[in-house]
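One protein chain is absent from this view; the other protein chains keep their places.
Naming follows writing order (A, B, C, D and E), and every chain is counted from residue 1.
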Amino acid sequence: MTEDGIRCDGRRVDQLRNISIKAGVLKNADGSAYIEFGKNKILAGVFGPRDVHPKHMANQDTGILRCRYHMSPFSVTERKNPAPSRREIEISKVLKEALQPALILKDFPRTVIDVFVEVLQADGGSRCAALDAAAVALADAGIPMRDLVSACAAGKVADRIVLDVNNEEDQEGQADMPVAIMPNVGKVTLMQLDGILTPEEYKTCLQTAIGGCKTVYEVQRRALVERYFESGEK
Amino acid sequence: MTEDGIRCDGRRVDQLRNISIKAGVLKNADGSAYIEFGKNKILAGVFGPRDVHPKHMANQDTGILRCRYHMSPFSVTERKNPAPSRREIEISKVLKEALQPALILKDFPRTVIDVFVEVLQADGGSRCAALDAAAVALADAGIPMRDLVSACAAGKVADRIVLDVNNEEDQEGQADMPVAIMPNVGKVTLMQLDGILTPEEYKTCLQTAIGGCKTVYEVQRRALVERYFESGEK
Amino acid sequence: MTEDGIRCDGRRVDQLRNISIKAGVLKNADGSAYIEFGKNKILAGVFGPRDVHPKHMANQDTGILRCRYHMSPFSVTERKNPAPSRREIEISKVLKEALQPALILKDFPRTVIDVFVEVLQADGGSRCAALDAAAVALADAGIPMRDLVSACAAGKVADRIVLDVNNEEDQEGQADMPVAIMPNVGKVTLMQLDGILTPEEYKTCLQTAIGGCKTVYEVQRRALVERYFESGEK
Amino acid sequence: MGSAILDQLRLDKILDLLKQGKRLDGRALDEQRPLIIETGVIPKANGSARVKLGNTEVITGVKVQPDKPFPDLGDKGILICTAEILPLADPHVEPGPPTEEVIELARVVDRGIRETEMIDLHQLVLIENKSVVGIFIDSSVIDSAGNLFDACSYASVAAVLSSTIPKYEIKDEAPVLVEGVTSKPPVKTLPVSVTMARIGDYIIVDPSKEEEMCMDARITITTNSTGNICALQKGGNDGFSVDQLLKCSEMALSVGTKIRKQLEQLM
Amino acid sequence: MGSAILDQLRLDKILDLLKQGKRLDGRALDEQRPLIIETGVIPKANGSARVKLGNTEVITGVKVQPDKPFPDLGDKGILICTAEILPLADPHVEPGPPTEEVIELARVVDRGIRETEMIDLHQLVLIENKSVVGIFIDSSVIDSAGNLFDACSYASVAAVLSSTIPKYEIKDEAPVLVEGVTSKPPVKTLPVSVTMARIGDYIIVDPSKEEEMCMDARITITTNSTGNICALQKGGNDGFSVDQLLKCSEMALSVGTKIRKQLEQLM
Partner (left out) sequence: MGSAILDQLRLDKILDLLKQGKRLDGRALDEQRPLIIETGVIPKANGSARVKLGNTEVITGVKVQPDKPFPDLGDKGILICTAEILPLADPHVEPGPPTEEVIELARVVDRGIRETEMIDLHQLVLIENKSVVGIFIDSSVIDSAGNLFDACSYASVAAVLSSTIPKYEIKDEAPVLVEGVTSKPPVKTLPVSVTMARIGDYIIVDPSKEEEMCMDARITITTNSTGNICALQKGGNDGFSVDQLLKCSEMALSVGTKIRKQLEQLM
């Protein structure tokens, strides 16, 4: 990083990578979205609410949410084995718990909502980008939501708190903190941290990330507006 | 191959390896057959129509057919891991689809017919030999059939179309085309091809294979006649 | 071994290693026990009789018994993969069949009793020690029993029949024979043998093992007495 | 039961149209759906393609990396071809180990590329018997609307054509990447897969999902650039007559020509 | 419920016969079913046998190939013994990973061969700690009609006796097959497995499937050529008295003698 805070990819410390989101990109899924977030290229598809198979997993008091985060074999530098890794299973759980607060599952007892995320190309922050796409796909599926979920990481690179750590920064970075919020409700629904921060840095990092989430939210909104009010496609 | 078309094992180009089939060789199976086809040694056992487990796989509109092609660890030169390989799973599917046209599954709703094939010793053409034994085992089980299914491969070796490619020929061979027919109905129910053929060779190869299937059919018939009309065993 | 029959750990040929058993050591299990048997350190936990999952495994004529023998990764010299090995699966079956004669499963149709054994540190004779703990855990769970089950091995070391072979002896040993009895009913419910014995040695070995089982039985009884009549804890 | 009635109605409708030489989506019997090929969609991969065949959509990535050769095949590089139907592609696909359908799909795509000898694997050897270059061609179906065989095959071929092979040098018996030096893949011929379905007495090319639901049998024939037939797979729960099979091979050659031209533009 | 009644009726009938010293199939209590052994049935294997023990039938193949030794056992060749009940052997067996019953079967057969030290594994070392010969003995049950333990054990022993061990030379630290030179396996003793069942107070040898369905407990005892007891496994959901166990060991020795003679003819 330069002394003026210009990062290896030319961004300022508080600047997001380029983001574009398109809703309704898949034909078979009930809802879908495609996101490019820096070099991340991620698809999300949603099915449901629908019947649960196997049936004994159904809950008569509430709907359930399932989430699968999966990386394509060609998405990373070294070819990835297609079988889900422990990392992918953990991220699947964390994403599910980040999306669930935005849903009103009690209204759909005995059903399941399935969220499938495929990382076609991975860069730093793929779990946040996955979440951004998944939230748009849920909205695209017409599933009632309390709010969107918007995600973005902040971190510490070269002793400075920066927004939206990319892959190169993550390799050398001192800390990475993915965060997701429900922007209107004001809740943090995903938060993780790897790396070392002072309490003061922790506070700054969290606020920086939340700022980024709010910017992401505008991109998500625009994708839904384009899908439903500006194109005659659906 | 010699110039006269005499092959490495002494056969002419249009000659099958030795085949012998015996029906009713197993005590526990509802129907069974043992085939020796060249150096192939293969057992087939059939159970059904019987109840489906797990129950949710049953279809109330029709019976279903399941097929498993499996190779013993000692059946090939290098000891084979007993767990089913992707090749075995594909062949299982192809065999199932080759047998199904001969069955009248609609008459047995909610049931399953299970065909289990074990390759005790493998030579070239094991999937065809497996099918020949499986068809006889189905008949031996007393399951109503539209026709038998008779299988045999043809291929291209040393620039000539030959019937029934053996293992040594397959190693050096230019093409291998396994074919199965319902001999009386006149349908081809299995067909695959690995290797390069001109359109003219393709036609010759197919007709050569069908010729072989018809010879195999006579051996299958004889095995059933021996089983039911010439021995007092059953 | 010395000429007087003093073994590498100082024991006589007919002497058990130190054994201590404590019943009721776990809070969540319906019954539990912890055993130290030489260097073996083993926990047993029991649940049931309770509903069977999956339901189709339930038997309307009788209760069923399930047993799992598992070794912690840190229990042996070379770290053990946590997935169950074929050896652990076999021992699980043998333990189940050793415990079952002591239970009256017909009285609890449609239910299951689960016995979970965890070997925290393994020494020679871990399956016997596991059984000793499991029997106490079953009694601690209040499950009606015809008798306890008491287990101990005998074997052949340096051409002599010895009681309770330890790990070092087992490495060099000529034979190892784990045995379990129902001490009051007088039945042998577990018996295995690895190694070479003359018919006469076989007889001596079996009787030596049974003698050891009877000593173990006293330790098991004492553990249950301490649990139910000497402490005010439960 | 309801489903069985719907199946029958669909079949009746399709057969009715076929008698008039028509199909549900207005295509002629020997007409493929529009094929759109985009390459370079995954820049981090060594090659990639996104293919739309009607509403069916596939993304394929190619990874090239040093590997050990298979035993007894020490004079050849490694070629691995996989396929997966992502659960977001189809409401009936569930995550988990591959089904027999998916295994067949991957193996048929693999054979089309392997048996035509599209890639000269002998050119991928670094040290004979010890070190070779491996080419991994992984296809992910992202929208499943019939004829996955051809869609995955076209995407795989396109991804290979678009790929660059990094250069490796041997240092201390181990392969080391030479930065910035790449070459085109050693492509010898263009395999073109054409899948046909039989419904009643009719043979149709490139079946849609609805057509697959009521087809009697299926056949996939792969041809090479010199007009030979190189791989074939019959599927489905019924058979073909010999005449139908000969007709299918002719259709595979004629229909394939158009696709081959489209693929050649990527070379 | 129906099944429980049938079970009871079967048990009553069998016990009734046992009181008269008889069995369902007319055998004496200490009488095995006829044992038929055929070797060389799988010529591509290094050794093989087909064994019929009454209606139970097993095929075993032996494969011999170079391998790396187990850690800490660098002075011994490798011995692996497996068993499988093929789904065509039994209407209740389903394809899939091995059940605990099958794992026990394989391990008991393995122990019979390993603990008697039938094969001198020290003679199978090519380079100590680095390269050894592995012997893989794989048994497939093709008809399951009771007492799979003994049938698999006899088939495994017979397959080993019928096998030929190829010669390997070490070149560049790797084993290379020497064509046309083979030797007999280094066999030191003949293990004979005898399985008995307890039904009520009766001990019967070589239980049939019907007898297994109502037996209280089972015991398999393997003896060697010098009349010693080398491996033992109790099974089943009840136990034995000490007297019964001593009687079983005597029966294993006496009944085993006849089998051993039959196996010796294969040497």
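Criterion: a contact is a pair of C-beta atoms (placed from the backbone, for glycine too) under 8 Å apart; a residue touches a chain by one contact, two chains touch by 3 or more.
Note that the structure is a prediction, hence the values are computed from the model and not measured.
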I'm checking contacts with the chain that's been left out. Which of A:15, A:111 or A:192 qualifies? A:192
Which residue, C:1, C:76, C:145 or C:158, contacts the hidden chain when the whole complex is considered? C:76
Those residues of chain C which, in the complete complex, touch the missing chain: 26-30, 32, 39, 41, 43-45, 47, 50, 53, 68, 70, 72-79, 82, 84, 114, 116, 118, 120-122
Hidden partner interface residues of chain A, rising order: 60-61, 86-87, 89-90, 92-94, 97, 100-101, 177, 181-182, 186-199, 202-203, 206-207, 210
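Note that only the chains that are shown with their structure count from here on.
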Which of A-D, B-D or C-E has the same interface as B-E, meaning more than half of the contact pairs match by residue number? A-D
If you average the Cα atoms of chain B and of chain C to get two centres, how far apart are those centres in Å? 51
